[in-house]
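Subset of chains shown; positions unchanged.
Naming follows writing order (A, B and C), and every chain is counted from residue 1.
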Amino acid sequence: MDHDRMLDLLLEAATLKRMPRTGWGMRGVPNVESVAEHSFGTALVALALAEALAAEPGSEQGGPLDLEQVLIMALLHDLAEVRLTDLPVSAVRLIPPEVKSQAEAAAINDLLAPLPAAGRLAALWQAFEGGSSPEGRLVRDADKLEMMVQCLRYEQAGCRGLDEFWQAIDGHRWHFDLSARLYLRLKAMRTEANT
Amino acid sequence: MDHDRMLDLLLEAATLKRMPRTGWGMRGVPNVESVAEHSFGTALVALALAEALAAEPGSEQGGPLDLEQVLIMALLHDLAEVRLTDLPVSAVRLIPPEVKSQAEAAAINDLLAPLPAAGRLAALWQAFEGGSSPEGRLVRDADKLEMMVQCLRYEQAGCRGLDEFWQAIDGHRWHFDLSARLYLRLKAMRTEANT
Amino acid sequence: MDHDRMLDLLLEAATLKRMPRTGWGMRGVPNVESVAEHSFGTALVALALAEALAAEPGSEQGGPLDLEQVLIMALLHDLAEVRLTDLPVSAVRLIPPEVKSQAEAAAINDLLAPLPAAGRLAALWQAFEGGSSPEGRLVRDADKLEMMVQCLRYEQAGCRGLDEFWQAIDGHRWHFDLSARLYLRLKAMRTEANT
C-alpha cells in the first residue's frame, strides 16, 4: 500500500467539508450544510433505521441487514461529489442520467483506487447507486430522510421557501415501510409547529 | 410582454448572488466570490479592455468592437449557472464537453425566453461560447483575466494553494495581445509581492 | 496607456465584492449581498427594462435608448463605493447631499483616470447621478427595482423586518411607467406569498 496516495485520498475527501449542498443555498438558506455534514447525518439515520429494523425481526425484506455494508454505503454515497460537486435538481434535469452515473462511477473508482479494498468498496457504492441490495435501498431511504430532517431544522430556525422539498419527497417511493412511517411523523411535526 | 415572467427571470437570476465559484472553495479560500460577483468583474474588465483597444486603433483585429455586445456577453456569460451551478475543472473533466454545451444552451434559451430580445441575446451568448466574433473572444479573455485578478487579491490577503490557477492560465492562448500583456504584468505584480 | 495603473483599477474594483450593502446587515439579514452583486443585478434589470421598452416603440420618452450607455451606467453607478462604502439611509441623513455628491464625483474621477475613455465614462456616471438623460433615468429605476427584487428574495427565504424598504419605495417616483408596473407586480407577488 502506498501511504502517500492514501493520504492524498484523505486530504481530497476533506474537500467535502467545503462543498455546499447546493439546493439550500439557491433558496436563500444562510448556513448551508456541507456534503460532509449530510454524509455524517445519512450514516446516523441509516444506523438508526438499521437498528430499528433489526429490533422488529420478520417485519420487512426477509433477512437481517449487514450493518457494516450499510455504514460504508452511507459514508461513501456522495464521495464522487468531491469532484463533481453537488448538482441540484435544476442541473440534473439538464444532464442525461447515464452521463451523470458514468461520471460518478469514474470518480468513485479513481478516488478509491489507493485503498486495498477498492473493488469491494466500489461495488458497495454501485449497490447503493442502483438500489440493488437491501442495504443499498436502506441507504437510499436514509439519504432522503436525512434531507428532510435537515429541512425541518432549517424551517424551525425560520427559513422559508422550502416547500418544494416536501412536495418532491411526497412523490418519493420509500423502500422500507419504516422510512415512510418516520417521514409521516416528521411531516406531522412540521404541521404541528405551524398551527 | 408578460411582466410576471420577466420578474421570475430577475428573481431567478438573483440566485447567482448565492452561487459560489466552486474552485476557490475546494482549495480552502474562506470568502468565496459568487458567480454574480465574477460576472460583474468580467463586465468591468471587458469594458476596460474594449476602451483600451479603442484607444489604440488599428493595433488588433481590424475594426472597432461593438461595446454594447461586449457588455451583454459579459453579463450573460455565466447565466446558465443559475441552473447548472459553477462546475469546477474536476467536474468538467468527467462530463463530455458537448453535453455541457447543450445543457448550457438549453438553460440560456429557457431563461431568456421572457425577454422580447431573447433571440438576439441568445445569439450573443453563442458568439461568446464559441468565440465566433471579436466581441465574444474579448469576453473570453476578460473572463480569464478577471479570474486571475481575483486570484491575486486572494493571495494578497494570505490565501495559499492557488498555484494551479496560474499554471493553468500560463497554458492559455489569449485572443488579444493586450490581454496577454496585462496578464504578464499581473504575474509580475505577484512575483514582486513574494520577493 | 499605463498597464499597471489599469490593473490597479481592476484590483481595487474587486473590493466591491467584499463591500456589503449596509442596509440589509443593519436589519439582521444574514447573507448580505455585496455592492458588486447589486451592480450585476442592476445591469441585468436595466438590460431587461431597455429590451422591454425597445419592444414597445413609441410608448415612452420618445426615441430609443442607447443600450451601451445604459449598461455602462449600471456597471459604474456604485463604483465610488469602493472608497466611500455603501452609506445607509441613516448616514445619508447626517451628511449634506452636496458633500456626498462631491465625494462620489471625486472618487469616480480618480478611479477612472487610468482608462483612455475616462472623460466619457465619468460623464455617463454624471448623467446617472443627476438623472439628466433617459438612459440615466432608466438606470435609476433599475437601481431601485433591483433592490426590491433582492428584498423579496430575502423575504421568501424567511427574513423579516424589511417593511421599511417597501414603504420607502412606495413613495418613490418611477421615471418609466414600465418600472412602476413591474414594481406593482412585485408587490403583488409579495402579498400573494403572505396570504
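Keep in mind that, in the parts below, contacts are C-beta pairs under 8 Å (C-beta built on N, C-alpha and C of every residue); 3 or more make two chains touch, one makes a residue touch a chain.
None of these values were measured; they are calculated from a predicted model.
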Full complex, copies of the single sequence (shown: 3): 6
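The definition used in the following text is that only the chains that are shown with their structure count from here on.
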Of all other chains, the one whose Cα centre sits farthest from chain B: A
Chain centroid nearest the full-protein CA centroid: B
Same-residue or different-residue interface between chain A and chain C, half as cut-off: different
Whole-Å separation of chain centres (CA-atom averages), chain A against chain B: 33
Inter-chain centre distance, chain B versus chain C - centres from mean C-alpha coordinates, in Å: 21
Distance from chain C to chain A - Cα centre to Cα centre, in angstrom: 42
For chain A, residues contacting two or more additional chains: 28
Touching residues (chain side chain B, partner chain A) in the complex: 15, 18-20, 22, 25-26, 28, 82-85, 87-88, 90-91, 93-96, 99, 103, 106-107
Contacting residues of chain C [partner chain A, same complex]: 30-31, 153-154, 156-158
Complex contacts: residues of chain B adjacent to chain C: 1, 3-4, 6-7, 9-11, 13-14, 16-18, 31, 33-34, 36-37, 39-41, 43-45, 47-48, 51-52, 54-56, 67-68, 71-72, 75, 115-117, 121, 146, 149-150, 152-153, 181-182, 185-186, 189
